[in-house]
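Up next, chain A:
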Amino acid sequence: METKQRTGAGTAPDDILLSVRDLTVSVRTDAGLLPLVKDVTFDLRRGETLAIAGESGSGKSITSLAIMGLLPPPAVRVTGGSVALGDRVLTSLPEGQLRALRGDRIAMIFQEPMTSLNPVMTVGTQLVEAIRAHAPMSRRKARVKALDALTAVRLSEPARRMDQFPHELSGGMRQRVMIAMALALKPDVLIADEPTTALDVTVQREVLDLLRDLQRDRGTAILLITHDMGVVAEMADRVVIMRRGVVEETGPVRQIFAAPANPYTRDLLAAVPRMGQGGAAIARPDRPVVADLREVAVRYDIRGGILNRVTHRVHAVEGVGFDIRAGETLSLVGESGCGKSTVARAIVGLVPHAGLIRVGDQTVGTMTAQARKRLSAVTQIVFQDPMAALDSRMTVGEQIAEPLLIHSTMDATARRARAADLMARVGLTEAKLDNYPHEFSGGQRQRICIARALALTPQLIVADESVSALDVSVQARVLDLLRALKDEFGIAMLFISHDMAVVENISDRVAVMQLGQIVEIGSRAQIFGNPQHPYTRRLMAAVPVADPTAVREATPRMTGDIPNPVHPVGASIARHHLMEVAPGHLVAEG
Partner candidate 1 sequence: MVAYLIRRLIQSILILLGVSFITFFLLYVLPADPVRQIAGRSATPQTVENIRTQLGLDQPFIVQYGRYLAGLVQGDMGRSYLQKTDVATLIMARLPASLLLMVAGIGAELVIGLTMGVIAALWRGRAVDNGLMMTSFVTVSAPQFVVALLLLYVFAVKLGWFPIGGYGTPAHLVLPALTLGILGSGWYARMMRSSMVEVLRADFIRTARAKGLSRARVILRHALPNAILPVIAMIGIDIGIFMGGIVVVEGVFGWPGIGQLAWQAIQRVDIPIIMGVTLVSACAIVTGNLLADLIAPLIDPRIRIR
Partner candidate 2 sequence: EQHMDPNAKPGGNITVTYKDDVATLDPAIGYDWQNWSMIKSLFDGLMDYEPGTTTLRPGLAESYEISDDGMTFTFHLRPGVKFHNGREMVAEDVKYSLDRVTNPATQSPGAGFFGAIEGYDAVASGEAETLSGVTVVDPQTVQIKLSRPDATFLHVMALNFASVVPQEAVEAAGGDFGKQPVGTGAFKLGEWTIGQRLVFEKNADYWRDGLPYLDTVTFEVGQEPIVALLRLQNGEVDVPGDGIPPAKFQEVMADPEQAARVVEGGQLQTGYITLNVTTPPLDQVEVRKAINMAINKDRIVQLINGRAVPANQPLPPSMPGYTTDYAGYAYDPEAAKQMLADAGLPDGFETELYVMNTDPNPRIAQAIQQDLAAIGVNASIQSLAQANVIEAGGAGTAPMIWSGGMAWIADFPDPSNFYGPILGCAGAVEGGWNWSKFCDEALDAEATAADSMVSQEGEERLKMWSDVYMKVMEEAPWVPVFNEQRYTMKSARMGGDDALYVDPVSIPVNYDYVYVTD
């Protein structure tokens, strides 16, 4: 093995590490070879961060997998161009030699931290095997190295983590483990494919900081793949904009953000929601209250003991109260696990709750089939993962028409016509009515879910992270759609998201949740303009800004684990008391 040269941060700009030339990747189909990525060319220099940005499906992941030689066999393969790491042409290297480079000279971290680690092996084992695959050494020595790596990524209690399994770690921790694994062997190139997309803002913040620090300390070249222009602005030196498999534009970040030459790049940048740019909130105190929650609590039982009795409870939601008026959007923000989804599910009657929930003229509670049906006519939910929320074995047309079948006496043609109409409303063509969910892109699927939710023209739509998984351009389109629908039909909306920029864009009022309770609630202007609770402030500070010139102040780092809401049966929970600091702006004291 050749010795790795490391020159640190101050590298000459022409010191090219990874060079991609006219890379073309194709998939073999019945109709012949279909290019997925065409003539992609870029260089990655020592010590720099190159971002590849672009909408979903633009070929970012395929490009990075092609570099790694990990294209899914046998259908997808490189059909043209080359990838060179230093003087070695990766695309023509046999698998054995390529394997020796993987993880050693060139490492990769993947989008999904939840599924990218082997669930049945301890974190330590997975690290140790990565190290030993390339540097023959005793298990003990490798463990020491692994521990160093975990410490380097600032994982709390690294020694304990070594013997834990991935599922025992939070998403952010897992991503750190992935990073530790990638960096343990000090590779020249690190490819990070959407490393933070699946994470909370606060966690995203930490991971990004970490990557930057590591790069600064070690001079690793990073190929960062993302669809989040905020992340690009903050992290990258240069950026490659891709669309439909071809490179649209390449250039230094500042230049591209300041003066995008390519129209697509301009669109992309325009679609980025930015903090502080939300339109004026429309106060609607005159409108009728559509949803009213008072002292809502949801607890999940944890059973144990010989008789399998309830010993502990997860206090997922504790004493939450708010109302939403017609035509109003209330956003619910907070970190993962704070109970946002649970509130959503309680409102649509999917989980039993204590306290009072009224939607329209219906009281949500233990319901008969009839009441359940009536409730569904007034409120609908749109889930985070549209693929999971659609029946994969039914055409989308049938699924959109299904509520009509359940609730109305329309005949099949009328239903189909209405479904087609709804499809059109959410910007999809009628021709796709007979397609199945997997034949749509994520954004399209989400729109189908929205169409289905709209079929009964409910008074309230609960959108649970409905745009989180979408890339900016699609996200913008869905948000526009929601906004239009709200204005057109006067639908009230409970909008759940961890993306503060999106929240600022769409909401009239915002509620901040922490550990199952609301810690601050107020109008958008109040929350964003004058956040009172420290937790709210931290959320705000964590948002990456899509402006490479912005100077970000250092954020206080979170330490330790997220406090968990599990308590023994009978334990009393400290409730926050909300104080009104301004009209309609309530903040938890303490």
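As a selection rule, all candidates are chains of the complex that A comes from, given by their letters.
The rule is short, and it goes like this: contacts are C-beta pairs under 8 Å (C-beta built on N, C-alpha and C of every residue); 3 or more make two chains touch, one makes a residue touch a chain; residues count from 1.
On a predicted model such as this, the values are computed, not experimentally measured, just so you know.
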Only one candidate among 1 or 2 touches chain A in this complex, and it is number 1
Candidate 1-facing residues of chain A, complex = 68, 70, 99-104, 107-108, 110, 112, 115-121, 129-130, 133-134, 165, 167-168, 178, 181, 303-308
